[in-house]
Every structure is written in C-alpha cells, then in structure tokens.
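Mind having a look at this structure? Questions to follow.
Apart from one protein chain that is not included, each protein chain of the complex appears where it belongs.
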Amino acid sequence: MTTAGDMLGGRSDTAAPAAIELRGISKAFGAVQANRDISLAVPKGTIHGIIGENGAGKSTLMSILYGFYKPDAGQILVGGKPISISDSQTAIRAGIGMVFQHFKLVQNFTVLENIILGVEDGALLRPSLSKARGVLKRLAAEYQLNVDPDEVVENLSVGHQQRVEILKALYRQADILILDEPTGVLTPAEADHLFRILKGLRDEGKTIILITHKLREIMEITDNVSVMRRGEMVASVRTAQTSPEQLAELMVGRKVLLNVDKQPARPQAPVLEVRGLTMVDAEGVERLRGIDLDIRAGEILGIAGVSGNGQTQLLEILGGYPEKGAKVTGEVRMNGAALPLAGSGCDAGQRRRDGVGHIPEDRQVEGLIMDFAAWENVAFGWHDAPEFNKGWLMDNDAIRRDAQAKMERFDVRPRDCHLAARNFSGGNQQKIVVAREIERNPDLLLIGQPTRGVDIGAIEFIHKQIVALRDAGKAILLVSVELDEILALSDRVAVMFDGRIMGERLPAQTTTGELGLLMAGITDTRNVPDDAGIPPGTANDLPEGRA
Amino acid sequence: MTPLLLACLAGLYSERAGVFDIGLEGKMLMAAFTAASVAYITGSAWLGLAAGIAGSLALSLVHGLASITFMGNQLISGVAINFLASGLTVLVGQNAFGLGGRTPALTGAGRFNPITLPGAEALRDVPVLGPIYSGLISGQTILVYVAFALVPITWWVLYRTRFGLRLRAVGENPASVDTAGVSVTRLRYTAVAIAGVLCGIAGAYLATGLSAGFVKEMTAGRGFIALAALIFAKWRPWQALFATFLFGLLEAIANLYPNLDLGIITVPSMFMNALPYILTVVILAGFVGRAIPPRAGGEPYVKER
Amino acid sequence: DPALIYDLGGKFDKSFNEAAFGGAQRWVEETGGTYRELEMQSEAQREQALRRLAESGSNPIVMTGFAFGDVLTKVAGDYPDTKFAIIDMVVEAPNVQSVVFTEEQGSYLAGVMAGMASESGTVGFIGGMDIPLIRKFECGFAQGFKSVQPEGSLVSNYTGTTPAAWNDPVKGGELARAQKSQGADVIYAAAGGTGIGVLQAAADEGILAIGVDSNQNALHPGQILTSMVKRVDNAVFDAFTAGTDLEPGVKIMDLGAGGVDVAVDDNNAELVTAEMQAAVDEAKAAIASGEVTVHDFMTDNACPAS
Partner (left out) sequence: MDKMPKWADVILTPLISLVLAMGISALVILAIGESPWMALTTMVEGALGSSYGWGFTLYYATNFIFTGLAVMVAYHAALFNIGGEGQAAMGGLGVALVLLFLPLPHWAIALPVAMLGAAAFGAAWAFIPAILQAKRGSHIVITTIMFNFIAAATLNYVLVNQLRPTGSMDPASARFPEATNLPALTDIAAGMGFEWGRNTPVNVTFLVALAACFLIWVLIWRTRLGYQIRAFGKSEPGAVYAGINPVRITVIAMLISGALAGMMAINNVMGESERLVLNAVEGAGFIGIAVALMGRNHPLGILLAALLFGFLYQGGGELALWTTIPRELIIVIQALVILFTGALDNMVRMPLERLFLTMKRTSRGAVK
C-alpha cells in the first residue's frame, strides 16, 4: 500500500513529519460506507483542498479527524505521532480546530458564550468571559475578524457566524484548521477576505484543510488537493500541476461540461410583473422595501445576492406563502391578473393552479418530505391535481406511474420510486424536485438555489433542464448565491441587497466584481477591476444580511 | 406550592438540557412512597428524604436510559414512568404493609416538622411585617426553605456557572457541546439526575412534610401542573417561582370560595375545583403567547443515523 | 360460603370498604367460617363479579356501594336462589336485602358535638368527590351544628371532581389549614384517604377534627373530637351471620338500630365534656322520638341548614 504522502510526491520526502496523517481510515453508517480505507498526509504550513461529489465522504472524514465520529478502522498521526482521537476534546488538545459545514453554534447564546463553551477556565463563568473578551479583541485585530462579542448569535449574518466559528478554533489555539465548505454562504468579497486570512494563517505556520465544491477556489488558494469519490480517496495532487477540468473528471468519473451551453433568449409577453412589493415580518423588520420586477415568457431573470437579503421572502410571497404574521403590500400580476398577497387565495396551492411552479431553496425542509417515498414526493404540492385523484381517494397507481416516468427522464438514481426521499443522495433529491416542478410546465417557475451543495455532474444536468424550460417559452425567476451560476444561466441579472433591487445588469456586460459590490450594497461601481474583490479596509465592515 | 415549585425546577433542569419530562408526576409519587416507607421503618424523616431521592433517581435513570442512551421517545418514557410509579407504589406497599398501598401514619421524627425562625415570637407584634415574618415566613419545614432557596441557586447555576452554560447549550444545540469536546450524554444524565433529586425532595415533602404517610396516587396531578407552570415560566427559574405561586394562588382562591356566588348565578364547586385548569388554558392561550421550548428539547441526540 | 365485593375504592380505603372488611373479619373470628372477597377493577367487572360469584355458589353475596345498584337490578333475577345484600342503595328484588344508613343522623350528632366544641363559632366540612352522598353528610352535619349555634358558620370544601379526590391527603391538609385560617376550629372530614390528611393537619394545627365511617379516634388521640361511625361492619356481619336466611327488603340502619353513631372512647374521652355528652344524648332521643327530623339531602337535593 502506498501512503498518501507518496502520491503527493515531492514534499513528503522532506524530513519534517506531516502535520497530520491519516492511514487506512474506514467508516460505515449502517449500510452506507462513507469512508473506505482512506490515507492522506497534509504537510505542515500548507493549505490542503479536498473536493468530491456530494456524499463522497468529505465531511465524514474530517469529522473523524475532529473526533466527532469514531472510525471503524485506521490510524491518525498528528505531527508524526499516532494518537487516538476518541472525542473532540482530544482533537482540540492536539491542536485541531474545525469549522463545520453546518455551524455548531448555540443560536441564543452570545458570541462570547459560544467562544468559551467547552474551554471555560474554572467552574465560574465570569473570569472566563472576561479573559475571552480580551483574547477576542486581540484576535479580531490580528486577523481582521470583527464581531461584537455580546451580540446573540442568531442576530448575526451567516458570514459573521462563520467568523465566530473561526474565532472559536483560534481561541482554542488550533494549529490545524479544518474548514468544511466555508464559502457556500459568503459574498465574493467575504470569501476573498476569508482567503486572505487563511493565507495569513498558513504563513504563520498553521495547517489548513479546506473542503469546497468550487474548483476556482481550489485553484486559487490551495497548495495540494485531494479528490474523493464514493468514500474513497481517488487522487492527491499538487494544485499547480492540475486543472479544473482534470479535477472535475476525477470527481465525477467522467468528462464534465463546466459551462452552460445556451442560445440567446427570445423574450415574449411579460408573465410576472411586480410593483412596489414590501414586506414587514412579524417582528416588525422590513424585509422587502419596494421591489419592482418584470419577467417575460422565454427569459431567465437571475437574482444575485448574499442570502438573507430578502430573496427568501420574495420567493415565499410569489410562491403564495408569506411568513406567518408578515405584512405584505404592493402589487403582483401574473399574465395580467393580480395575485392576492394575503388572505384567502394567497396560498401555495392556488398559486400552483395559477401556473406557478416552485423549486424551493431548501429541498430537505420544504421541497420534499424526507420520510415519504419518492412517488409520494412526486405528487407533493400537486396532490390536488385531477390526474392524481379518483373521487375521494388518491390515485396512487397513477402517481406511481408518473413518478417512475419522471425518474426515468431525469435519471434519478436509484430508479426506485418506493424508496424514501432521505435515502437518495442530495443531487438525486434535487432532481426529484426539479423533475416534479419542471414537468408541470408552469408559466412561471420560481427557483431557489437550484444547485446548492449539489455536485458538478448533477449541476450540469439541472442547468440544462432550466434552459430547456426557458426555450419552451416559460418565465423563470432564478435566485442563487452562486454568482457563477447566475451569470451562466440568466438572461438578465438583478442584485438584491437589504430588501431592495440594487440594480439590473446584462450578464455579458458585467463582472463578478461589479456584482459583488452591488451585493454588498455599493452602487457606485464605476472603477472596479474585473473579478476583483473590494478594497481591503472595507471588507470587515460589510453590512450584515439585514440591518 | 412547595412540591409544585420543586417539581417545576426539576423539570426545568431536565428540559433545559433537552430532555422532556412528563414523568415528574411518577417520580414524585415514587419518592413519596419510598420516603414514607423508610421514614416509617427507621423513624427518621431524613432517612426518608434520602430514600425518596433514591426512589425518584431510580426512575430518572430509567428515563435517562430510554431517552439518552437508547434515544427513545421521551414522551412515551414519561408516560411509562407515570404508570410504573402508580402501580409499583401500591404493589410494593401492599406487599410490605398490607394496607392497600398506604403506609402506616408517621409520627414525631418520622416527619419534617415546622421550624420557628429566630425572633419569630418576638417580632409577632410588629405591625405588618411581624405577622408576615412569624406567620408566613417562619414556621415552615426545612424543605420549604430548601425549595425557595433553590430558585436563586438555580438561577445562579444556570447563568453564572460553567455547568449552567453547558446545560443550556446542550438543550439548544447538543452538537455544539459535542464538538466543543464535552460529553452530551454525561451532561444530560446529570440534568436528569438533578431532576430526580428535586422530584425526590418534592415527593418526600408531600409524604413526610405536608402529610404523614403515603396514600396511593397522592400526587394527584401535581406533576402535570408543574409541567404547565414550567411552560408558563418559559423554562426560567424566577418565572417558575412566579408561575407556581400563581397556581398556588388560584388553588387557594378555589379553596376559599368553594361556591362562588356571583349574584345572578352561583358557580358550582365543580367549576371552582377546575378553575386552576381552566385558568391555565386561558393563560397559555392569552398571556404567555408562544412559549418556545429549548430548541433541542424532546429530541434524542443522534449522531449517526 | 358468603362473599363480599368491594367497590372501586378498594378494600383498604381507610373508610367505607375497610369497615366492610372489618365486619367480615369479625365474622371469621367469631364463627371460624370462610368467605370469598373480590375487589373491583373496572365498571364492566361488576356484573362479571356478581355472576361469577353467584354461579360458583357463594351465598349470600354482599356488595358495598351504590354503584352496584344498577347491575344488581339486572342480575338478581337470574339467580333467584342466591341472596344478595347491597349497602347504600335500594334495589327492589325478592332476593335482595338493601341496607341503607342514615348518615344524616350520625352527621347531625357530629354537628352537635362540633357546635359544642367550637369556640370560634366556625366549623368546617371537607368532602371528597363532590357527589350527593357526601352532600348528605354535609347537610346532616350543618343541621346539627346549627342546632347548637344557630348563628355559627360552616365552611365547606370538596377536594375534587375525579376519583383522585378520595386520595389526596395533601390537598385535604391544605383545605384544613385554609379552613382554619377562616376561623374553623372543628373540621369534619368525609373524604376517604383525603380525610387522613385533614385529620393530620388538624392535629398539627392544634384544632379538632371529626373522623368518618370507621372509628378514627385513635389516629390522633386527644385531637380527634369524635368519629361519625357508619356500621358497615355490622351490616356485613349481620348478613354473613344470617347466611342463606338473609331477609330481603330494605334494612334501615339508623341511629336507633345502631347503624350510625358518634364514637366515644379512651382516645377522645377528655374532649367530650359531660355537657356535650348530654347534648348528644338529648339529640339522639329527639331524633328517636321524631321530635327532630334530620333532613336528608338526597330527597330533594337541597339542604335547609346551608
């Protein structure tokens, strides 16, 4: 057996032991083999990228390293010495820190309380808190990681919550920092800022492991990169010696088209007209502040923006289910007829009858009932449809036939409509939702984060379907935090910030840099260089998702 | 209201740690029984108290096993514990004392007797404060003082100590505690055990303080009222004191006016008896609004599906 | 052999059923006979128990509690050769003896004693579940009390509306303390297991209490004024002794027949003054002669004294 170090060639020949080394790690969850005989060595003072499809086992591997899961087999060496990481306490003591894909913060605790949780000095809180306050101040200055220590976490934007997670690790004096998909929730500027911090940490001699689905980030920041597929480590290479195309192929096991192939749009009559849409939520916070939008048949309007700037509210209102207790005003017309924004007639079922399809932002919470079989999910939301019903009863046979056909056309794997939704991988779950909504042929399709956390192979397929629907003359509203996706799919791009549309651009005539500024609420975008972030000083003080 | 307060605080510890506990009733009942039995056999209320705590703790352990170790349904476990206590107390009691589940009456040192606080007699004649001090504050059993002292103590533990921080965290997001290197299991067991101890004191107080022995089903729904008070208090210690005080007050009013004569109609005693329950519903509906329980409450912490 | 069926409260309810048990035990001691006994577990079992006992040859079959009335009416006819006795309820059938007690009379005497003993002029009554039978106790007590202290006041409470009301000594204690704070210095408890808490609290608080059904004077010697005894034990004993010759019809166990009484023994001798005893005797005589009729709450659901 070769060690992971060998695969990397060069560096492992040096005398210094790897900061961290995994040997033959295996882990199964019940019948799912999440990690199979994985070996990996990460040299000290480097940034190591890990990529792989959804469910390839990246998070599992890192969680094992952090003592969150116990491996079934294998060995871990830190600084060349084998250690047994039985729980996170051991990992922390060994100098490992981890920022999880799904943050592990206590939502109603303050930043300070979250920071000291588990590493309090002594039985009383007061001394720990005041010590932490001091350290936090120092760390904030050193790494430009400002957060208000007394703010309650649930009031922070996701970006700031992530800062808290990083500060947590730094407060624990981590030498090895693991970040699991940290940029999924950040603006380009925030991501840039994060990368600067990571580079700084590396230059201090810390070791960083970075998981991401974005090949651009891998190429930009990592020294080495490892690729996982179906629980196995298929390659570890020097970043400088590879290319995005090669990585994508390693990941999926076949050639992948990284760009969307589409013809120019041929927009027709307007389908959706939104005028002066405002929304004040139950707590009295104004989430939408006068939105005006038009979407014509046969075009895709992309809405870019950091999550939490009102996109969710916009989708929910258009989808017919504004948040409980919210006050919505303004006008929404669909094919010329006004849609009710409150009271009876304003419900998701009615919207569907009016011709609105909706791929929700969160497939697991909204789009699917995870415990329902795939066939039941294919009727979800459309369960009133006449073809699914026989008098009082639901026509389950018809639904199953329909489900089987859709799964066939959308290549959902495994092709078993009796399987519960939770037993499909993320990409296939998303395909079920996309199939259900697109195949109804809606006049207007609302799409929220169509490919969030979905791997490259599935993204390619889903993008094709969206474009096909547009070409069939339907109107599409696409909300995504992925600028690349927005730019690739949209015919027009609107940027949302703090409940407002900051501006509209044509994809061909803008850059990620310009959009990034708009996403941060800066409308003066005259002298922005292509693809660049914003000037350093301002990055820290990006406004939170909502003020 | 003392047993109510103790049970309410017991529920507070458990539920703040994310373990719902509708078995408060059963634990109190079991404690009342073991306390009365041991106090009768040994003639010592203190040994009775210890036995009460032990009895309640045993059921807490069952609850912990079901809801923490085996990740079972916490509500079902609570229901089962209530049944278990209701059956076992009588079964064992009948077997031991042959009185149909009653324990023989306790006398003397077998009970907790009121203590007169220093100066109570002297101050009796001071206007206003005198009667309050000597009549209300002085002359309670030691367990009452314990219960009331537990309110600030609980507050302090919860908000000022490391243990409290972790306890609250584990009820909100156990994964955060786990990834901080602290054992979720141990924390939750501790919380459930504290709940056991407090229910134990409550039950012992019922049987050896407020009355002189055990009678079957003697908790008579107090565990459920404590639960309602806990929700009313939104899982906070001072509010728990206030909530139990309110329930005590409602009951006292119902006791004072068994048939409320409103001039036109006389409210029959049945309704005055049900008044605390009716008002609970009204309060839950009107004043407390949505009481948001600890976020991880009721859910076992499952790491690997 | 005879048989005895206890009502849902159970054999050891420290009150009514337990008194019946005592009567059966006394019969065993005196005659050396054997008997069968059953405890109910659910409503549906009543009929089952009656039939099974009748079919297995038990005779006579004695049951405690009005709740049997309905099924006995249904079942008695099917077993003409078996004799039944039911306590606290009238069932008209040729093979049934119905034993009823004049609790209002006994409670009247208790009321008289309470009236004599009360210095504050306020006495208390604590009932278990709020049902007519217990109202009957309350009403008799009120009349007796008012006969001594016409201007006195009676505080009355019921523990609850579910069967749990019979088993809540803590609430019994609380009610007793609440009544004391309203001035009551003698409290009559007709509340099964709850009553234990009332008697205890009264003893703790240094006021007097009155027990019920069985003689409970010994629970707190010197602190229980008296107990209104309802001689269910005698009824059972008599029925067992009569055996198959049990006489059908209504048997009224009133004051004259020794069915109800107030207990005076060593435990409360000090509390019962000569005057008090005289007043009780006088009341007894008056009731026996018809000079005083104690109103029975059950006849019209109303009580003249409250």
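Each chain carries a letter (A, B and C) given by its place in the written order, and its residues are counted from 1.
Assume a contact is a pair of C-beta atoms (placed from the backbone, for glycine too) under 8 Å apart; a residue touches a chain by one contact, two chains touch by 3 or more.
All of these numbers come straight from a predicted model, not from anything done at the bench.
Participant: Would you list the chains present here that the left-out chain is in contact with?
Facilitator: A, B, C
Participant: If the hidden chain were put back, which of A:219, A:280, A:370 or A:405 would touch it?
Facilitator: Missing-chain contact among the listed residues: A:370.
Participant: Just one of C:89, C:113, C:224 or C:239 touches the chain that is missing; which is it?
Facilitator: Per the contact definition at the top, the residue touching the missing chain is C:89.
Participant: Residues on chain B that touch the omitted chain in the whole complex?
Facilitator: Spelled out for chain B, the touching residues are 22, 62, 65-67, 70-77, 79-84, 86-88, 90-92, 94-95, 100-101, 221, 224, 227-228, 231, 268, 270-271, 273-274, 277-278, 280-281, 284-286, 288-291, 293.
Participant: What does the interface between chain A and the hidden chain look like in terms of residue numbers?
Facilitator: Against the missing chain, chain A presents residues 30-31, 319-321, 347-352, 358, 360, 362, 365-372, 376, 379-381, 383-384, 389, 392-394, 396, 419, 423.
Participant: Across the whole complex, list the residues on chain C that are touched by the chain not included here.
Facilitator: 38-39, 41-45, 47-49, 51-52, 66-67, 69-70, 88-89, 129-133, 161-163, 298-301
What we mean here is this: only the chains that are shown with their structure count from here on.
Participant: Starting from the mean Cα coordinates of chain B and chain C, work out the distance between those two points in Å.
Facilitator: The separation of the two C-alpha centroids amounts to 34 Å.
Participant: Rounded to a whole Å, what is the gap between the Cα centroids of chain A and chain C?
Facilitator: Roughly 75 Å, centre to centre.
Participant: What are the residues of chain C that contact at least two other chains?
Facilitator: Nothing qualifies.
Participant: What residues in chain A touch two or more of the other chains?
Facilitator: none
Participant: For the complex, which residues does chain B have touching chain A?
Facilitator: Residues in contact with chain A: 159-166, 168-169, 172-173, 175-183, 295, 303-305.
Participant: Could you list, by residue number, the parts of chain B that touch chain C in their complex?
Facilitator: 3, 94, 99-102, 105, 206, 210-213, 215-218, 220-221, 251-252, 255-256, 258, 269-270, 273-274
Participant: Can you list the residues on chain C that touch chain B in the complex?
Facilitator: Chain C residues touching chain B: 10-14, 18, 130, 156-161, 164, 167-175, 178, 182, 193, 196-197, 200-201, 219.
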